[in-house]
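Quick one: this structure, given as structure tokens, is what I'll be asking you about.
The complex appears here without one of its protein chains, the remainder shown in place.
Chain lettering (A, B and C) follows the sequence in which the chains are written, and residue indices restart at 1 in each chain.
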Amino acid sequence: MKRIAVLTSGGDAPGMNAAIRSVVRVGIAEGLEVYGVEQGYAGLIAGRFVPMTVRSVGGIIGLGGTVLGSARCPEFRTEEGRRKAIEQMQAHGIDGLVVIGGGGSQTGSLLLHRMGFPVAGVASTIDNDLYGFDLTLGVDTALNTALESLDRIRSTASSHHRAFLVEVMGRDCGYLALMTALAGGAEVVVVPEVDVDPDAVARELREAYERGKSHAIVVVAEGARYNAAAMAEHFRERRDEVGFELRMTVLGHVQRGGTPTAFDRLLGTRAGAMAVKLLVEGRHGHIAGWLEGKVQALPLEEVVGKKRPLEPDLLSLAEVLAQ
Amino acid sequence: MKRIAVLTSGGDAPGMNAAIRSVVRVGIAEGLEVYGVEQGYAGLIAGRFVPMTVRSVGGIIGLGGTVLGSARCPEFRTEEGRRKAIEQMQAHGIDGLVVIGGGGSQTGSLLLHRMGFPVAGVASTIDNDLYGFDLTLGVDTALNTALESLDRIRSTASSHHRAFLVEVMGRDCGYLALMTALAGGAEVVVVPEVDVDPDAVARELREAYERGKSHAIVVVAEGARYNAAAMAEHFRERRDEVGFELRMTVLGHVQRGGTPTAFDRLLGTRAGAMAVKLLVEGRHGHIAGWLEGKVQALPLEEVVGKKRPLEPDLLSLAEVLAQ
Amino acid sequence: MKRIAVLTSGGDAPGMNAAIRSVVRVGIAEGLEVYGVEQGYAGLIAGRFVPMTVRSVGGIIGLGGTVLGSARCPEFRTEEGRRKAIEQMQAHGIDGLVVIGGGGSQTGSLLLHRMGFPVAGVASTIDNDLYGFDLTLGVDTALNTALESLDRIRSTASSHHRAFLVEVMGRDCGYLALMTALAGGAEVVVVPEVDVDPDAVARELREAYERGKSHAIVVVAEGARYNAAAMAEHFRERRDEVGFELRMTVLGHVQRGGTPTAFDRLLGTRAGAMAVKLLVEGRHGHIAGWLEGKVQALPLEEVVGKKRPLEPDLLSLAEVLAQ
Partner (left out) sequence: MKRIAVLTSGGDAPGMNAAIRSVVRVGIAEGLEVYGVEQGYAGLIAGRFVPMTVRSVGGIIGLGGTVLGSARCPEFRTEEGRRKAIEQMQAHGIDGLVVIGGGGSQTGSLLLHRMGFPVAGVASTIDNDLYGFDLTLGVDTALNTALESLDRIRSTASSHHRAFLVEVMGRDCGYLALMTALAGGAEVVVVPEVDVDPDAVARELREAYERGKSHAIVVVAEGARYNAAAMAEHFRERRDEVGFELRMTVLGHVQRGGTPTAFDRLLGTRAGAMAVKLLVEGRHGHIAGWLEGKVQALPLEEVVGKKRPLEPDLLSLAEVLAQ
């Protein structure tokens, strides 16, 4: 292996730049040339390669987003598209690729691997829905951002004796919602994995109201059957069943951005370094991520296409603590 | 004057607790007894008075929201309601009242003043829509919170070559939107005071897109003719006119909460101290706020019911800088 | 077991309040009465017990420090002192104790255990020097605080073409220094575990200077043979060997305080819950902490009195990346 490329794909996640920096610097230290690919798989197909030096990743470890950019690429879902991508890499003498991204992006890298191209992944998505890993790159920052917003909302909720529905990211996976609720001391949490009846939520709010609590917070994952807007709509005619006056906030894209936490910078750094090692050592088709307290590699075949389950213990703990 | 009370009213604002603390400690230093009123004017009518000591406001200067609570009170809009409030205060031997709040709340304090009850106001609302003052309590914190969110959104916007509509608070007043846009380097700002054509916004985005900008941010005040949702709806069918892919975020109640900035703690502290002095010195019916670089008092009669104009210079400057 | 007590001991760590809250609420949910002990072991000997309710820990999950207080207690190092402590607990009908603290504090809890009193620990110290665990309570917050300071220093260092010696906490353990250096992209890191020659540091700075870097950051653990002050002193006469103009900052107690991160709130919550379970289930003399991606219990006998080694891989990685 002489020349590798690195791309970021899918939704951006804080820490991607730490991973890029690490791939570049560790790659160069291993004697490789390293290219950056602009705009994810779309740039791969279009041959948008940029030579990277030790200097070109200076000062990016603390930046949110991804300096390489990301984009959707329907063409890459076709074999034709992927063949073009491989041809572009071969034309530029690139014989290994690091893909930093989540589930959809790693489906792509697995398909490249199956076509025989040396690939290594870095598990990166703020949804934490990647099977096999404990934590993916970006989750810790998104969680802290959501928590900071929750802390802010609590002070205004408490001043006005209100209940708040706070919607956090998570299309299929309630991890972010559950952890935000636990760390923020929320009264109720609503996740996609559990089929929650909005009337049960109303009852819990009513009980908190009658226990004399000054406010209540419900954290809702965007992918729950009733998201925040649906639940607010459901409660509109049922004010008396809830007790509190109700407000809603959708945290939205704010969760995705910003300076990465120490954990995400370290995870990006270490997973990026391992991805290079995987390519150099010929362990192709693997993905590096956080598992059991350290960076580990799993075969893409084992990771892609499966669903990460929620820890049921934590759901019960959230209920015990919400008093 | 021997005994005064203090209440917070209307939407809570960061810094209200600094003002409460200052009213209590300065009041006691002036030889007064000080009572807190729970839940604003509603608590005033209901006689919810709590004796305050130097200790009871210890450690609150850095807390968001208001430890006294706030609530809506339609009854206080009737003369009957206000008469009850005055009777309650007289029954408790209270001969002066400090009202910490914005436009609606100070209408209430003006009416009490007209009925002959000694009142002093503290100008406090995150909307900065109070006539006569440069800055009201809470604006600086809300602005910094909105700006931090904008900074976060920029990193994700830039990674995906997107335009974002970011809605900030401000029902009648575009101050927060304009300042957030200027400080955040936004490309476009939409305020209630100017009748903005959404097609003109589309043209500006299109131009930024064609100049090769990696992203664009439009800051929209919630009270603009087209708020963020209306504008997103308008653009839905006009994707080509905009250039960028579009996303929307409503910052919402997050802006209201959180630890107050140094400025808001200092403003609350100084305005609270002045409110006590106004009562003690017999300058009743005045309101303390930030004007021309220091805390000053204005007659409530001059402040209430008028509209704070936006500085047109700043709007032009925002346009010059958005490049 | 019917009645338990909880105390915090040693240096305070962010997340201790989350642990206290969890011990109280999980304890009550398990049917126990829970008492808080004020001022650590000193309060235990003096019998300063406070009954705790679900309400008395409301709103503390986000607070830094410890609401129970902490204090040094030389008396507890004597058998006499520990006997008094046990008598106090017996007199109050307390039949189990949760000790939240680091190495020194857990030596105390082990000694109580050896005297036959049921004890459970929660591994908590910002130094991360507790043998057996990956991360102790408070480390994540301290690390993020140190990192934020490093980010600030970098901008001023870069503006003035200076090198900075930044001293972080860590008397025997370089974990915090190493992680801060890695996450902050520092040029050099100096830890107690490695005997670093200050002239070697000077050479690295000189090389960075000659490569044209705009600045350089050296992260120094307080317990290194040459701490920041000693190194600055050593360099005073050797300005030419360093290249850069040199400045020094000791981060100090700032690292210890502040709102805990999501991770520390979750760790405190989960470890506190496990400590209660350990007492209830009769697994006495264990300590709960973060290991291999989850909360686990280890026997105090295995943890106390040993030294946590630094991961040598990370030291090498820090060198590769510092370019």
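Here is the rule we use: a residue touches a chain if its C-beta (ideal position, glycine included) is under 8 Å from a C-beta of that chain, and two chains touch if they have at least 3 such contacts.
The shown structure was predicted, so the numbers you read here are calculated from the model rather than taken from an experiment.
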item	value
Where the missing chain makes contact, among the chains that are shown	B, C
Sole residue of B:N144, B:S159 or B:Q255 that reaches the chain not shown, by the stated touch rule	B:N144
Candidate in contact with the missing chain, chosen from C:T66, C:Q88 or C:T180	C:T66
Among B:V26, B:V119 or B:C173, residue touching the chain not depicted	B:V26
Absent-chain contact - pick from B:D195, B:E210, B:E237 or B:E292	B:E292
Among C:H160, C:R211 or C:K307, residue touching the chain not depicted	C:H160
Chain not shown, touching residues in subunit C	8, 12, 14, 39, 63-66, 69-71, 145, 148-149, 151-161, 164, 214, 247-254, 256-258
Residues of subunit B in contact with the chain not shown	18, 21-22, 25-26, 29, 54, 59, 61-62, 134-135, 140, 143-144, 147, 151, 179-180, 182-185, 259, 261-263, 265-266, 269-270, 273, 290-293, 314, 317, 320-321, 323
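Following the convention adopted for this analysis, only the chains that are shown with their structure count from here on.
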item	value
Nearest-to-centre chain - CA centroid comparison	A
Shared interface numbering between subunit C and subunit A [over half = same, under half = different]	same
Subunit B-subunit C separation of Cα centroids, rounded to whole Å	40
Subunit C, residues touching no fewer than two other chains	none
